[in-house]
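Below is one structure, written out as structure tokens; comments come after it.
Just one protein chain is left out here, and the rest sit where they should.
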Amino acid sequence: MELKNKKWTHDEFGAVREEILKQWPTGAEVDFEEAVKYHENIPAKRQFAKRLIKAKKNGETLTQPRAGVALINEHINLLNFLRNEGEADLLPTTIDSYTRQNQYKEAENGIEESKRAGRSLLNGFPAVNHGVKGVRQVVESVEAPLQVRHGTPDARLLTEITLAGGFTSYEGGGISYNIPYAKSVSLERTILDWQYADRLVGLYAEHGIEINGEPFGPLTGTLVPPSMSHAIGIIEGLLAAEQGVKNITLGYGQCGNLIQDVAAIKALEQLAEEYFAKHGYNDCVLTTVFHQWMGGFPQDEAKAFAVISWGAAAAALSKATKVIVKTPHEALGIPTKEANAQGLRATKQAINMLRDQPFPITKEVEQEIAIIKAETRCILDKVFELGKGDYAIGSVRSFEAGVLDVPFAPSNYTLNKILPARDNIGAVRLFDTGNLPFTKELIDFHKEKMEERAKVEGRKASFQMVIDDIYAISKGRLVGRPNSK
Amino acid sequence: MELKNKKWTHDEFGAVREEILKQWPTGAEVDFEEAVKYHENIPAKRQFAKRLIKAKKNGETLTQPRAGVALINEHINLLNFLRNEGEADLLPTTIDSYTRQNQYKEAENGIEESKRAGRSLLNGFPAVNHGVKGVRQVVESVEAPLQVRHGTPDARLLTEITLAGGFTSYEGGGISYNIPYAKSVSLERTILDWQYADRLVGLYAEHGIEINGEPFGPLTGTLVPPSMSHAIGIIEGLLAAEQGVKNITLGYGQCGNLIQDVAAIKALEQLAEEYFAKHGYNDCVLTTVFHQWMGGFPQDEAKAFAVISWGAAAAALSKATKVIVKTPHEALGIPTKEANAQGLRATKQAINMLRDQPFPITKEVEQEIAIIKAETRCILDKVFELGKGDYAIGSVRSFEAGVLDVPFAPSNYTLNKILPARDNIGAVRLFDTGNLPFTKELIDFHKEKMEERAKVEGRKASFQMVIDDIYAISKGRLVGRPNSK
Amino acid sequence: MENKVKVILGVIGADCHAVGNKILNHAITAAGFEVANLGVLVPQEEFVNAAIETNAKAILVASLYGHGEIDCRGLRERCRETGIGDILLYVGGNLVVGKTDFAEVEKKFIDMGYDKVYAPGTLPDQVINDLKNDLVKRGLMSE
Partner (left out) sequence: MENKVKVILGVIGADCHAVGNKILNHAITAAGFEVANLGVLVPQEEFVNAAIETNAKAILVASLYGHGEIDCRGLRERCRETGIGDILLYVGGNLVVGKTDFAEVEKKFIDMGYDKVYAPGTLPDQVINDLKNDLVKRGLMSE
């Protein structure tokens, strides 16, 4: 099939579907009509989209953890624990890494080894292997809206099984689940495969079942400038909307400078409304998600709590619709359920203390919003141009050209030419703008900001500065200054 | 001796001193001349005043815990632990409650019981009982500037012993160590007794030994409006300056609304500079201390970490010179050294992540600064007026008249007429301004703010609202809304 | 006119924590009791004297600051010596130094002769409920 940003026909979808459901025996359990009926009976309080809309209306910031283990009962216990002891508003099911790479045999092996070991040897829940029945056991045992969270380049079978299983929200996109997660899978391939997943969500929508979709905002989680993640998020949102997705949450990973973080969420909201309207997707409900710091964490739990709490504060002050929560174990390993609940409770406390405090839109915030919007527009409009009016084709060409570029990504399909570093007040800037289609003013702006910092530190901006910034938060700072400073 | 705000003569001081040093056998260990020599040999890095001045110059926010146990060696271990594992910049010695009430026999008993029990049965370090020699053991075993922190209405002997022992900073004042800490000790008495303590610091200053003094800013720690604690802090600062204290740190206990907290520190700095200059104390170095939330804490440690981290963030954003740190054990009991170090490390992480981020002085912050300054001036000028140009006498009369009034204080010497509560965005306002000498505009301002909240909550401002606010943070919120809201 | 049951309230020893005391005073009064609130920094004998003077049915002792273990010892004996050995004795707050397993603390204070021991953070409603139940049980109050 040729890539273009166009809603798949029923025939196109049907033909691929037949193949997909054969990829693993559990595919046979999927019965779309029955699944629609199943969804019709899911009570409102377990519907993700409804909960988000309510939160948006009330100005709430909802909390959501990451969590998944190999076995069904353990997974149910984990989720209920996070609901009851962690006071989580929304729940996830994080999928294991074998499933993400479609290595279902390895996943099966992991299930068996986990049973023997009496603890999870998988880093997530292998939903394909557990099948629709297994997934429904989970869905029915948990009193909260549930989302699939993964990082799967080809998630077609996973989507079929988890949605038929009753999940009401689904994370991912053809760019954000490729570039940070894969090495040699072509973008053309993953965008096509994600059109399938989005089309499936669209099909449910056509049958009256509202499923929330969420592009993965943070990408590599490592000094990604807001304009790059915004551009990619909005493109993925538009591609999803074209396939019929009606309830979309756009994401952003905390950079750490409060002004930039607040501005980023505001800019994301405004840009998304603008581009969705411009391209005629007027019936989409848009919300935002703020990810607490996604880069390297401090190993010390007390310090990790400070990073978590600061992320919670920034999320609340930016008025994002939900926040994805880290845990005090982040630097070391998949958290115990207790550590996960601790991260959630710290976050809840911070959010609740700040929910009544509006953050003033100062001129600094306004300037930052303007910068982020200008940059994002440069990128988006160039993508559109390269694709000759098609964002899907434009994305492929833009990654080739370095118009879209994700720092530190493992994929061979991103040029890796841009180099981000913090400026003197900790905002993420570009010390090398690579091939980004920025105006001269914008390029100069980044240059100035980096020179300002370089001067303060008495050194030139170099790759060492980038490395220092990567380690900074885990070593207890925001800006990676040389030791003496 | 008759109370007036006038530097004690050497004779006045000497006469009282003779009595004081006889109050407990260890008083005999005090030899002022020898103590001055002892201080002359204290290296700069252990001098509190020097460290504060450096921090002020560099825009640092230093961390300081509270800590004290009954026995000398345990206390030394505790302090070194907080230095090494807690990365504390400044160290305290918190004095036990018997010593604070001059019950040295009970303190002796507590020391004995602690020796037998193998754990501290006292809630602090009984410095008087340990004497100059005991104190010096501590001072010489710890590589950081050390401060005495207590809450002692009559601290004269304690001051003599701890300063002769080599402490370089001293907390307290005649108002702030009476009203929140005592029931039936007259203000006249404690202001006189604190003139003694301040005069002693002044004597050291005259001999070239710079000792830092710090009025206790947070008072009852419970919804104290910034203008009241600022007025009292500035009065105590002025009284101390008159007795010769040259290095003064003024304090403020976090209220919880970020705008108000940032504004409070800025207003405190500006007002203090103004009033010190106005009254001719031009050679005082003034710094500020921000106390993390001093009211009731959540019992859950994860939630406590969020309160701590948020306090750290507010301290850093307000650029206070130092921050006094709470611990995850706060709601339950005196912290273990581990919990204390955790609070310190979380604070350090938050401060370091924010040190490069200046908080914009927005129009909201400016307005709040203006309000706090206007209120504080109303109070201070009335105190001056009632004292006919004497802040000491004025303070006594002002407490009688309710011009100075500390909410929830145990003392019979405060009218307890003002009733604070939070407004709709969580700033501490007055739901009853009692007898405060506010202008009509200021009174109306408070009324409006309370009505705004009352309207949102669909109830009248009442004592129940005050109670709800007192419990709010420990129950996970800032504003104590009725359940349904 | 109903005769209100009298209770004594205070914070023992060298302890100055006043906030909880004021709230308890407010809540217990609102619940229909007559509270003789001694405030903070109250020595043992003052509790006992006040109870005798007012013919109180219960003494509510608070200790927040950590010295509760030392301060509260012997209060029951003192009550016995003065002829009010049966009076209801409640104690609450942050009774010992440090974060401790509450079951241990409870046992310690029960052994000292207190009828009920409250964990940190206890809300007034619970105290009022217990007070009513205990007084009804003892026939000192009608349901």
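Each chain carries a letter (A, B and C) given by its place in the written order, and its residues are counted from 1.
Definition applied: a residue touches a chain if its C-beta (ideal position, glycine included) is under 8 Å from a C-beta of that chain, and two chains touch if they have at least 3 such contacts.
Because the structure is a prediction, the values reported are computed rather than measured.
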| item | value |
| --- | --- |
| Chains in view touching the one left out | A |
| Given A:339, A:365, A:418 or A:465, the one touching the chain that is not displayed | A:339 |
| Chain not shown: contacting residue from A:36, A:53, A:72 or A:331 | A:331 |
| Omitted-chain contact residue, chosen from A:12, A:113, A:390 or A:432 | A:113 |
| Sole contact to the chain not displayed, among A:5, A:47, A:64 or A:97 | A:97 |
| Residue ranges of chain A at the interface with the undisplayed chain | 97-98, 100-101, 103, 106, 109-110, 113, 119-123, 151, 180-184, 220, 222, 295-296, 299, 329, 331-336, 339, 408-410, 463, 467, 470, 474 |
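Going forward, only the chains that are shown with their structure count from here on.
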| item | value |
| --- | --- |
| Closest chain to global C-alpha mean, per-chain Cα centroids | B |
| Rounded Å distance between chain A and chain C, as computed from the means of their C-alpha atoms | 55 |
| Computed distance of Cα centres, chain C from chain B, in Å | 30 |
